[in-house]
Every structure is written in C-alpha cells, then in structure tokens.
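Heads up, one of the protein chains got dropped from this complex, but the rest are sitting where they should.
Presenting chain A:
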Amino acid sequence: MAEVEETLKRIQAHRGVVATIVVNAEGIPIRTTLDNSTTVQYAGLLHQLTMKARSTVRDIDPQNDLTFLRIRSKKHEIMVAPDKEYLLIVIQNPCE
C-alpha cells in the first residue's frame, strides 16, 4: 500500500506533471490534486473516452485490452492508465 502511495507521490513530483487524478469505475474522482470543478470535468470526460477506447479495442479483438491512452494536445499531454476498477489520469507538460 505504501508502495503505491509512494509511486503516486513520485509521479506527482515528477518534472512537468501538472495534476494527478484517480477515478473509480463509475467516473467519480477519488483522489485529485486539482480543484474540484476541473477534476469532475476531467474525470467525467476521460472516463467516457476511456470506455469508448476500450470498447473499440476489445470489439476488434476480445482477447485484447486497453493498456493506456495518451492524448497529446497543444498545451499538455493527458495520460490515462485504465485498470479493472480504476482510472489513473495524469496531466503532464512534456518537456520538449
């Protein structure tokens, strides 16, 4: 348990990381380092997108599964690591 906590802390402390959000299976954020409204927005939208992405991958081959999802935008990169029950979202400014 402490390991996971440490990992999350390290991620948050990593260079360029803006925010970390942990979302549960229903799209409700459990842990966040952002303010509430933004968190809720991110959580809801990304949850839907991840579900769609996962559905797409699995529809093509049911034995396959989504490992992670990366959305690179002009300003930053949103990374989503889906799990069976949870979703880990990290927003980072990739250093270029």
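As a working rule, a residue touches a chain if its C-beta (ideal position, glycine included) is under 8 Å from a C-beta of that chain, and two chains touch if they have at least 3 such contacts; residues count from 1.
Basically, contacts and distances are computed from a predicted model.
Only one of "Thioredoxin reductase 1, cytoplasmic", "Isocitrate dehydrogenase [NAD] subunit, mitochondrial", "Dynein axonemal intermediate chain 1" or "Large ribosomal subunit protein uL13m" fits the UniProt record of the hidden chain, and that name is "Dynein axonemal intermediate chain 1". What chain A contributes to its contact with the hidden chain is residues 1, 3-5, 7-8, 10-11, 14-17, 22, 30, 55, 58-59, 62-63, 67-68, 70, 77, 79, 81-88, 90, 92, 94-96.
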